[in-house]
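Only one protein chain is missing from this complex, and each of the others stays in its spot.
And now, subunit A:
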Amino acid sequence: MMLSKDRIGGVLLLLFCLIYAWLSQDIRLLPFQERAAFHARTMPEILSILGIGLALWTIILPGKSERPELGGADWLKAGLFLVLMSAYGFTVRPLGFILSTSLFLMIGYALLGERKLVPLVLASVPLVVAFWVLMTQGLDVFIEPWPGFLRE
């Protein structure tokens, strides 16, 4: 069996649907609800059957036999950006908006090839400060600008 794009995607989504079907049986129902025509499990059960059926169809009768092109793609850089985004999520509160966002942008620019310090700083700090002013003053959305140790 050839590992085409459709088949790989089909297998991944089949796994997702199987896990979904399994978790759908954990939805708690009260005794009187179990005999009702429609309850909290009805839709998930219908969707599980549909999802598993369609995923199997994709695996058995794939529409295209094209193989995935994994070469030439910069997976490491994309992975580093995912780590960077996740780290931003963890630091935006403790470090405050201005410091965490400036760092996020500077590291992002650097990862994509910008090596000079001046453009790194100029394309991040003023922009972040301006954005913070726009949000807090213009749209009344407050976000803590400073790191925890600088707050009162």
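Just a few scattered comments:
Just so we're on the same page, a contact is a pair of C-beta atoms (placed from the backbone, for glycine too) under 8 Å apart; a residue touches a chain by one contact, two chains touch by 3 or more; residues count from 1.
Rule of thumb we're sticking to: contacts and distances are computed from a predicted model.
A single chain of the complex does not appear, and UniProt lists its protein name as "Tripartite tricarboxylate transporter permease", one of "Protocatechuate 4,5-dioxygenase beta subunit", "Molybdopterin synthase catalytic subunit", "Chemotaxis protein CheW" or "Tripartite tricarboxylate transporter permease".
Here one chain is not drawn; of A:L82, A:A130 or A:L150, the residue touching it is A:L82. Although one chain is not displayed, its contacts with subunit A can still be listed: residues 5-6, 8-10, 12-13, 16-17, 20, 23-24, 27-29, 33, 36-40, 42-44, 47-48, 50-51, 54-55, 57-58, 61, 63-64, 66, 68, 70, 72-75, 77-78, 81-82, 85-86, 88-90, 92-93, 101, 104-105, 108-109, 111-114, 123, 127, 131, 135, 139-141, 143.
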